[in-house]
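Yeah, one chain of the complex is gone here, protein chain that is, but the others are all in their spots.
Letters A and B mark the chains as written, and numbering starts fresh at 1 in each.
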Amino acid sequence: MPLQIVVSIVESGCFFGLLAAAMFVVRESAGFFNFAVGGYAVFAGLCAAYLAAEHGLPPLAGVLLGVLGAVVLALLTEALIVRPMWKPGTNEELPLVIALVASLFALEQLAGVLFGRAARPGPKLVGEGGFKLGSATVTAQAVLEVALTAVLFGLLVLWMYRSAMGRGLRAIGENTQAAIILGLPVRAVRIAAFTLAGLLAGLAGGVFAARSGVAFDSAMDYTLFGFLALVIGGTASMWGPLLGGLVLAAIQATAIFYFGAAALHYATLAAAILFFALRPQGIFMKRVRV
Amino acid sequence: MSAASLECRALSKSYGGVRAVTDASFAVRPGEIVGLVGPNGAGKSTVVDLISGAQAPDSGEVLAGGVPLRGQPARRARRARLARTFQYPQVAGALTARDNILIGGFARQLSGGLSLVSAMLAGAVRPRAAVLREEAGATALRLGLRRVDRLAADLTLGELRLLEVARALLQHPRVALLDEPFAGLDGDGIHGLSESIRTVARDGCAVLLVDHNTDIVAALADRMVLMAGGTVVFDGDPAACLTSEEMRSVYFGTGTVGD
Partner (left out) sequence: MTGLARLGRLRPAAEPVLSLVVLLLAVAWVGTDGYRQDLAVLTVTYGLIGLGLYSHFIMGDSLSIAYNAYAAIGGYALGLVAARTGWPLLVSLPLGIVAATLIAVLLGSVTRHLSGFFLAAVTLLFGEAFQAWLVDADGITGGAAGVIVSRPVTVFGHELGRDEIVVLALVALWLVALLLSRLRRSPYGVALRAKGQAAVAVEAAGIPVTVLTLISLGIGGAIGSLAGAIFTAANLSILPESIPLSVAFLAVFIPFLGGRSSPWGVVIGALLVTELTFNLNFFQDSGTLLFAVAVVVVLIFAPEGLIGVGRDLLARVRRALPGGAGPAGDPDAATDRELERRPV
């Protein structure tokens, strides 16, 4: 396989990794999967592209505004959907699942209505430069993407494992019922987690949009790819989402290389079925007190 | 008296580094009520889970009627006519108490793949299970659960415990595992529940009664098993158990048994 594809895999892997990280943070702190993250990413990307194209905003400003929008949407998701619907410790997760899937759909449509349903090229944050790596060309955009991902993950690792809040977040996620009784700031931690999720997804959507453009109906794909990356990489470590992202990107790229563009969805589905079925024990939502 | 209805042989279970149950062995004969008591963390609920199949033991086995019990809880429940209640009541809040209790009576109809399909088809044609509904209501009333047609989400914790017992009784079990059924009950509730337990035992069911209230258990049980720190430290007459050295040290701590 040509080296260029490997470069492409790394870029895609970073994108999926960031989305998976956004899900990871919410998962660790609250125990469920925030299916809306794809919507945050698409919103940020389209917002940045729209502002740059229609209002002549400098790309960086557009991306920052897009990220801000994503964070706002994430917090709205938490306040309007999660807070009223989520009951820790019960077996009822379904209302939340569908509410999040519905929000994903709503966010997608919202982005389409606000920024148009046509695909847009992303705002260019860096110039056209690049360098040669063997037979491959590594663009400045690719360097930006990988660097950003590395920095973000590095910060996340530090925060999760070294900071008090990061550790508290995981502790609350482990046993939320106990945390509530003990008077720990469960809601505050969840808000922090959602803010982080919006930030990560927004940055992913905004920064990576320049790579191959962004369209409103990609939100579903982004969420599913992020989810799959998280499942593949596992939640045992903060690096799991990134690892899972790279693996998923590799699977997709290999499939496309050998079987053509249409193989993307088939390969992703096959990967999902394989990983879901081979997982020795599932992820159970309820906290079982035995 | 033939072979034991329920027998635990050298059950052991660890979680991570914690040894929840070590080498637990005891038996319950048909029609016998055995009380399983011990302080928190003694391993009582784990033993119940190991018997019902909710957890798999690291070693040892469970036998019902002399036959080793294996497989998922549903399979065990059908094979051994095993019924259980849960320490934290597991009920469907969106259904009425009666509907929740009814589930206990469905095992015979919904026992496996093909029978499920045929029950589904029959259900699509004639949905009423009137006789079972009556029985569910009557069982509940006998236990002292009057608000049978209220949504389970509206019931008190004590009523939920009675609901669980009613559901277990509807299975017409040969082995009954009752996990903390008396917690949260008032005098009437305790009386009704005790009577029902005696009745089901008289019908030949082997009852394993787990509860904190050693006095109630001692009054009801034919035998008492005391667990501490994951091991069985006493197995015998209830009155003797209450006054035993082991009971004193376990509950009041002389530091000699079950640290």
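Worth a mention:
Assume contacts are C-beta pairs under 8 Å (C-beta built on N, C-alpha and C of every residue); 3 or more make two chains touch, one makes a residue touch a chain.
Note that the structure is predicted; figures quoted are calculated from it, not measured.
Within the complete assembly, A:Leu224 is the residue of A:Leu152, A:Leu224 or A:Ile251 that touches the hidden chain. From the set B:Ala10, B:Val67, B:Leu116 or B:Leu141, the residue in touch with the chain omitted from the display is B:Leu116, counting the whole complex.
By the touch rule set out above, chain A reaches the unshown chain at residues 32-33, 35, 80-81, 83-88, 90-95, 97-99, 101-103, 105-106, 108-110, 112-113, 176, 180, 186-187, 220-221, 224, 227-228, 231, 262, 264-266, 268-269, 272-273, 276-277, 279, 281-285.
Against the chain not displayed here, chain B makes contact via residues 52, 54, 72-75, 77-78, 83-84, 86, 90-95, 99-100, 102-107, 109-113, 116-117, 119-120, 122-129, 132, 153-157, 159, 164, 167, 171.
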